[in-house]
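Below is a structure I'd like to ask you about.
Omission of a single protein chain aside, the complex is shown with its protein chains in their original locations.
A, B and C are the chain letters, set down in written order, and residue numbers restart from 1 in every chain.
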């Protein structure tokens, strides 16, 4: 996850471009899936799942060695907490992720002839939805922390596979990412979320990330920083 | 498969959390698949298969280096038989797997607004079903033993791929895991199994595991313990 | 592909068990797919494809280090031609593959409540079908020879992915394997082939294998044996 060879400006651009392509994949494949599926929501979601999981794995393989390929402010916070990127780098990471996410939504809309931005009317409210996001985010951060320290090479595959699974096993279809959630509020298509429902998603995502980080700090016996740096050194060879 | 760096308490928690997420994936994606598939059971099972196989691979990559990522009492027994974990550690592993499995079912029910637990009415009885579980478990343990000693890096992918395939090529949809079977008895949704049908599943799963272990002990020429320990040492580097 | 550590009897048993599980996967998932798909042949074939490709990759990872995981008499012939297994070992390999293939079909039938064996009435005749098998087999042997010498680690993934693709891009759904073809003649289900159509399939498969082998011998500049042996030595470390 944490790689420190590239300058901050280069890493921030990598985060922005990667998050942009990720959102284009999420939103674009949702539109295509719904248009072609003839009303069968499972087929539309299968297409959306396949595209999201495959794009996510490919983009982490592409940008991971440059910036860590977080594409997710919650992951950047966890990484800073674990001694990966510096705390002062988090705002740059998060800003780039947000800017990239909104640009990716706009790109998807341009490709499919939709208005550049439009608030979603897709309701995703209630406790079961929030609990779903807590589970989704807990699982995502667990996969990242579990793999990144001991199994770094297959991390991109593990993350893509996990998100593909979580699209189906959480009732919220696993946003698990504050930048993705905010950007999906401005697409009134298959993958959108009503702006009113965003705050509960963000809170649940952060809670899930904190729980997973606490679990893995305990499993790692209280010395995550050192282990993480050695993993970094290994990446940098 | 066997990794001995973490303390037993940490490994047992890893088994519980991992098995919990696995059951959430199995049961949750079954509910989502059935709700969205418009009555087409093949589409629902495709979604259930995709989510289960992808989650299983991701979770083994995540927890494998900590606890071995058995998530399955039959696999823990096989591992003890092969000289991996100690026999006295098996009860702790199995208890954590069972507790995690039931918690995962409850989590899926909470996410999808189902009652916390409900006995399944899904009949899965008869000799063909039991034979299916024997085949499913024989294949699963063969994949684990064949890969773990000679091909450890891709084991998580092989196991996830095998289970995804076995969802379709066995008539029982390949439970192949006593903890999974018991926990699926308390979900009255797509992936459930009637409690009356559980004992035959458990017996067939254990028989399949024993057959596969015997086969690989013969293939390995009677010195599995030594080879297994060297694989462990390699993992621990 | 070629590994020579295990005794011939152990390798032959590995070929038989692996081919048996492969045929159970091919035939069993075809039955399950057709039963659940509600008459949509594309959905049935998607399930059959997913199960076959995933099972094939998992089984090659499992048995490859023991016997080479040919599961295919044409591949065993190519391997002997390239200096892998000895020519005198080919009959044992082929006999085990055939016995395993028929046992796997019987196992699938037992799991799904079908008669143990039944001749197929599924017509697959004509020049386009035979040409399809030539293309399928040419591609399969190309993938094996291209990967095995220069890229051995991902060979199991490449072979499974190739066969999954070829199920869809050849008009015959890519049998590409004489043992598979003969065994599929005795299942009167989704994946069957009428016995009368078998000989043309076998001839085309062998022709495709010869063409691919000739191509790669030329690409390798006429010294395949040496290169293959060095790849073997690398596997054997």
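As a convention for this text, a contact is a pair of C-beta atoms (placed from the backbone, for glycine too) under 8 Å apart; a residue touches a chain by one contact, two chains touch by 3 or more.
Please read these numbers as outputs of a predicted model, since none were measured by experiment.
Looking at the complex as a whole, the chain kept out of the display touches A, C.
From the set C:24, C:147, C:182 or C:209, the residue in touch with the chain omitted from the display is C:147, counting the whole complex.
In the full complex, subunit A touches the hidden chain at residues 6, 10, 13-14, 17, 21, 24-29, 32-33, 36-38, 40, 43-44, 46-48, 50-52, 54-55, 57-59, 61-66, 107-108, 110-113, 153, 156-157, 160. Within subunit C, the residues in touch with the undisplayed chain are 39-43, 45-46, 49, 53, 128, 131-132, 135, 139, 142-143, 146-147, 150-151, 154-155, 157-159, 161-162, 164-172, 215, 218-219, 221.
By definition in this document, only the chains that are shown with their structure count from here on.
If you lay the C-alpha trace of subunit B over that of subunit C, the rotation comes to 90 degrees, to the nearest 5.
Between subunit A and subunit C the centroid-to-centroid distance comes to 39 Å (mean Cα coordinates, whole Å). Shared interface positions of subunit A, defined as residues touching 2 or more other chains, are absent.
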